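As you look at this complex, bear in mind that one protein chain is not there, while each of the others sits in place.
And then chain A:
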Amino acid sequence: MSGTSRAQLCFLLLSVTALRGHARFLDIQDNEISPEGLLSLLSSELKRELPEEFVYRRALRCLDMVAIEGQFTFTAERPQLNCAVFFIGEPSDIISIEYDSVNIDCRGGDFIKVFDGWVMKGEKFPSTQDHPLPLYKRYSDYCETGVTRPIVRSSQNVAMLFFRLHQSGSSFTVTFRKLINPFPCNVVSQTPEGSFTMIIPQQHRNCSFSIIYPVEIQIGELSLGQHNDLKRSILGCAGSGDFVELLGGNGMDTSKMYPMADLCYSFNGPAQMKVGCDNTVIRMVSSGKFVNRVSFQYRLLGHQELQQMKGNSVEDVCLRA
């Protein structure tokens, strides 16, 4: 086959694929095209469904944390009355939980509930101020809606499953998937070190980035609004519709944490702060009039640094420096 006619044939194949709409099944992640992706050009198989042998499977424990996509089964060997499974993804993921097969006794008091967020010691992340849905809508009960709506999606990179099984032999299987979120708002960081850029594109909402470690934060760039309003009062950020605040606390609920600093002006160039709390949160409040953006890095505070901060500080409230 000559070069030109081969090129024309490839072009023809690509055009036919595009016109038939099958190109939407090509899923290129991290710049790698898998053989399955190449083969699925010629078939109608959804690329998002991995072939059977590549699906990760394991048993679920009564208290568990899952960060990997796959199929998880819990089988009750004895009555399990208080179980919780935490799901976490990358900052730019949202979680999708699908009930595959459920064998529980709803009338006997068994339940499986999905919560849109994390709950720990009664405190919820994201807080009720930061989450788009009211509290009762964040719980999704299998016994009520699981059969008609077998797929539940979270609004951020964390979700939880609560369940109670009274009889031994009851079981259920769920498939956990991670989907892409182009504008992540409300994130729990998996690591004590990293960097992130939070963008709120003209939306009236509040977004929190939670790092459950004592860290030093370095804010590289903050862009609030389109122009710097120098006539704004310097009495803190009260009254400003768009600002970023740094919170520290010992719980998950951002509305119960202590403000460590707040920033209402755009700037370039690093500003750093050490927060010696169990949970450090960068929270951006946005009025919806502008595109707001904050870029920051964070690193774990060493034991010695924490001791030094404790020595320097008189206050009992989480240490700051």
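The criterion applied here is as follows: a contact is a pair of C-beta atoms (placed from the backbone, for glycine too) under 8 Å apart; a residue touches a chain by one contact, two chains touch by 3 or more; residues count from 1.
FYI, contacts and distances are computed from a predicted model.
Per the UniProt record, the chain missing from the shown structure is "Urotensin 1", taken from the list "DNA polymerase epsilon subunit 3", "Urotensin 1", "Glomulin" or "Sorting nexin 7". Contact with the chain that does not appear here is found for just one residue of A:Ala59, A:Leu135 or A:Ile180, A:Leu135.
The residue touching the chain not shown here, chosen from A:Ile88, A:Ile104, A:Leu165 or A:Val187, is A:Ile88.
Contact between chain A and the unshown chain involves residues 5, 8, 12, 15-16, 19-21, 32, 34-35, 54, 56, 63-68, 70, 82, 84, 86, 88, 113, 115, 119-122, 124, 133, 135-137, 139, 141, 144-145, 148-149, 151-153, 162, 190-191, 212-213, 250, 278-279.
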